[in-house]
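Omission of a single protein chain aside, the complex is shown with its protein chains in their original locations.
Now for subunit A:
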């Protein structure tokens, strides 16, 4: 489940040119721009020149004053290239706070290396970046570069403020384009920011942004891409890796993608076709067939990220994946499709953004988008989506990576924007049944069965594959409210059909009841305390989001030690509001037995910044009541 369409990111870095010769003194930065800023963009000018359908050049001049070491990442002195694009020039000059030149950095002094991350095995894409050791703060760096490419399917976004804790004095984008290529743009989140559209003709477009004040990144904030101004650019007539395209609708775009990029990649050898037919046998139901095939792919393949060849657009041949048993998301999706084709089950390549945070393909802007690929399987009027990079996911499981977002399904007759399965609120259920008894010395012994569904299933089922020592570690940190925790028995049941994961665990802990003679005191809620500790954020500015929500239900039978009487027990408690609902009940069944029932429902939602204190208060009350204690008195 790793990101693969590298290009999408490459173009996020911003480009520029032709700045006036000014002295960028530290002293001339307005105080308002310094507040909360790790760096200040003095000027960022990007000149995007679309010279023809197959010729795009982007020049960039970026002047950044870095205020402290956390601002180093905002220099963005980086360019990418590969077989179809080249970096024509790149250089940087460093000035001190008084505008005196400290260092000039030529192309040969930049680092030039393969784009590689923890999961990438190999990549054709190269990165040129500046590896500068600052000798003092603040300093100002002037970075200039020019890059050209034949790919016009991706045109860099204009994102004047591309980070939190970053101020922008001025940012300019100029776009020139021929009249006949169907140039288009989309403006997002302009409100509240100073942006002028200085030109908008059939061949030239220009924007200027001024004085963007740095924003703090606050917990549960949306991504900057979702709230800071963005302009997207695109062409109806474009070019990608040797192939021309022409699309003004998703229907046309999908058809083009299907015909030009995906047409010749699903061939399998005759023996492999025969093998999969044999595997499926007499099964007629397409969904059941697909389950057999999906299971086969999960067992046979593994995810390896290899970014070679056609720059991350075209999947590796299905026959190669068949032989090698590995591939990236496109390769594995395409391979699964090829196998399904062989047994006459239709399925479609599907492009999307793969991320825990739901991000949709922008449906009103027909263009190359997304960074991940999955497979869509028609089921009546709906689709079932298959994540082909996972060896463990249940059939059709999407939570936490591809759920609840708009995706592009690519069918031979055209593309279609579809919303994927939602996992929200009570879909993400966890219910537990347990019992514990407390001994006279405070030791607790417990047995619980916890069943998780929906997105909660996704966070729990990997436990099944852990080594026992890892699981012991997991519980000791998961239940860090229980000191001296000793796990006695851990057993799991993973029902992939129902998508339910059940943990059955037995544990004990000495001194759970804290004894200060003659009293013993302990929290009633032993094993499902909600401990989210929200920060008090002074003057919150950004809205906040609860991405999915969840629902927990617990029932715990409690046995108290002989020789103690109850001095006090927590009162029943109930809370409800726009963020969710919470209810606890404690019923005494006899002198030594209690039953504790608890329900917590946290709702999915997006909320304005003003609501944050109320939300924090809600969580705080839940956490506080979850820690409510029983007090026993020795007879």
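In this text, contacts are C-beta pairs under 8 Å (C-beta built on N, C-alpha and C of every residue); 3 or more make two chains touch, one makes a residue touch a chain; residues count from 1.
We take it that contacts and distances are computed from a predicted model.
Undergrad: Between "Cysteine desulfurase", "Methylenetetrahydrofolate reductase", "Transport permease protein" or "Transglutaminase-like superfamily protein", choose the name on the UniProt record of the chain that's been left out.
TA: "Transglutaminase-like superfamily protein"
Undergrad: Which of A:326, A:348 or A:501 touches the chain that is not shown?
TA: Spelled out, the listed residue whose C-beta touches the missing chain is A:326.
Undergrad: Touch as defined at the start, partner being the missing chain; which of A:97, A:521 or A:595 qualifies?
TA: A:521
Undergrad: Using the touch definition up top, pick the residue from A:191, A:282, A:533 or A:635 that touches the left-out chain.
TA: Considering the complete complex, A:533 is the one touching the chain left out.
Undergrad: What is the set of subunit A residues that contact the non-displayed chain in the whole complex?
TA: 36, 68-70, 102-103, 113-114, 116, 121-122, 133-135, 165, 216, 299-300, 302, 304, 306, 320, 323-326, 391-392, 465, 467-469, 472-473, 476-477, 480, 483-486, 511, 514, 516-517, 519, 521, 533-538, 567-568, 620, 624, 629, 631
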